[in-house]
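Complex shown without one protein chain; remaining protein chains in place.
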Amino acid sequence: MRVALSVACFDDALFPDTGKAVTALLERLGHEVEYPPGQTCCGQVHWTTGYHREAAALARAYAALFEGAAAVVAPSASCAAAVRDSYPRLARAARDPALARAAEGLAVYELTEFLVDVLGVTDVGAYFPHRVTYHPSCQAARVLGVGDRPLRLLRAVRGLDLVELPAAGECCGFGGAFAMKNSDVSVAMVADKVRHVRDTGADVVCAVDNSCLAHIGGALSRLRGGVRTMHLAEILAATGPA
Amino acid sequence: MTGGGSRAEVLRRVREALGGSRGTSPPVPRGYDRTLPEAEAATRADVVALFSERVAANRAAVRHVSADELGTAVAAALWGREVKQIVVPADLPYGWLAELEGVRALADAPALDAEALGAVDGVVTGCAAAVARTGTVILDGGRAQGRRALTAVPGYHLCVVHADQIVGTVPEAVRRLDPSRPLTWISGPSATHAIEMVRVEGGHGPLHLEILVVED
Partner (left out) sequence: MTASSRRTTESSAGTRPGGGPVPLPTPKFASAARSALADTGLRRNLRGATAEARARTSAATAEAADWDALREAGRAIGDATLLNLDVHLEELERGVTGAGGVVHWAVDAAEAREVVTGLVRASGAKEVVKASSATLREIGLDAALARAGVTAYETAIADLVVGVGGDEPSHLLSPALHRDRAEIAELFRRTLPAAADLGDDPAGLAAAARAHLRDRLLRARVAVTGANFLVAETGTPVVLESEGNARMCLSLPDTLITVAGIDKVVPAWADLEVFLQLLPRAAGAGPMTPYAASWPGVTPGDGPRAFHLVLVDNGRTRALADEVGRAALRCVRCSACVNVCPVYERTGGRAYGPVYPGPIGAILTPQLRGVESAADASLPYASTLCGACADVCPVKIDIPGVLVHLRGAVVESRRRRPVPTPELALMRGLAWTMGDARRYETALRRSTRWARLLSRGGRIRRLPGLLGKWTEARDLPAPPAESFRAWWARRRP
């Protein structure tokens, strides 16, 4: 299958390993990965911060770029959620029916949805001998409803010791502009998240959103937390002794 | 009536706010249970049992009695609570109180004033309907129920429910009730969550609710 990779601007600049891992993973599973040139930003930050005119322009460009792709895979739940959940709203707000139609035509999947639902795999042949906990980011869990797909994928990884994160469903406090505009509350929230992460004794906390991981990782780093943050894709891409 | 200008202004603003969508009626899906599903209560006896279970879950006391035991059961309940003086609706069936011993019953005719109501220990009433799924008794001011204040003020309320007054669900009760009467739905004793959100029995209304289910 030909897969169009959608890499968030944030991941492009700060977490290039995520896109590389998705490429390696999908190619290992026998699929052809393409990275349509000209990608910039899905417009999510502008949309959620209230800059709806600017977001509409970015959304139109994104929809045009991925139009006709059989499957677009985004290793960022918040970008996938922006396209699937926000674009229709954005089109209504901008009174742009063409954008609404274009958005409806896009086959955008968050990575774990693509693996489990489209490819029908949960065992991707990964090997990762570490203790891992999973943070279900709000966009993945509540907006996309990815459910236990990430956990099913993680349980099939050889050598991986999956530990449950206490109060997993609680937001890490990132929230895009929230982390700046309400920095104090955001920090109070991530402090609790980090405490729960450390309580698990995990070596690695993973998620399907690098924005949340940057937030959790930024706080862990400041506290010299000793727990690494990793995108789920990087765990699934890891191989080792068969 | 005041505010004639304001009435027109509020209505004008409503109409202006709605614009072209005013008067449209999107469909209302009503896929919820109107009656108890078979699995929850297959027979009348199940409905009555569910009612008792839910009354108890609401932290009220509940007992089942036969019609000819009712007078004794009322007297025993009052005696058990050490109730000395009760108020009753003027039309309470005489037989309900026939076995009282050491309890003074004041009929609410003429109506007791608030101070006198505040001084009684309890009240005995019937009800208009009851709901199994929520453990609720509903009073509508009809026979054996009296005016609303009678059951709002005293610390103890003994309510007699005939088994055939119990319906399964809230929808069944709503459809059976007469909205032109003052209605009071009572589901347990008064309670408060004012302190740390912890439920405590005993707000301003009755601290104890006791229900006698009369099986026919």
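Which chain is which? They are A and B, in the order written, and residues in each are numbered from 1.
FYI, a residue touches a chain if its C-beta (ideal position, glycine included) is under 8 Å from a C-beta of that chain, and two chains touch if they have at least 3 such contacts.
Because the structure is a prediction, the values reported are computed rather than measured.
The chain not shown here is in contact, across the full complex, with A, B. The hidden chain makes contact, of the residues B:R81, B:R133 or B:H208, with B:R133.
Considering the whole complex, the residue from A:M1, A:A70, A:A98 or A:A177 that touches the absent chain is A:A177. If you put the hidden chain back, the residue from A:D12, A:D96 or A:D148 that touches it is A:D12.
Chain B residues in contact with the hidden partner, per the touch definition given at the top, are 1-3, 6-7, 9-11, 13-19, 21-33, 37, 54, 57-58, 111, 114-115, 117-118, 131, 133-136, 141, 147-149, 152-153, 169-171, 174-175, 179-206. Mapped onto chain A, the footprint of the missing chain covers residues 7, 9, 11-20, 35, 37-41, 43, 45-52, 54-55, 57-58, 61, 86, 89, 93, 138, 142-143, 169-171, 173-190, 214-215, 217-219, 221-222.
Just so it is clear, only the chains that are shown with their structure count from here on.
Mean C-alpha position of chain A lies 52 Å from that of chain B.
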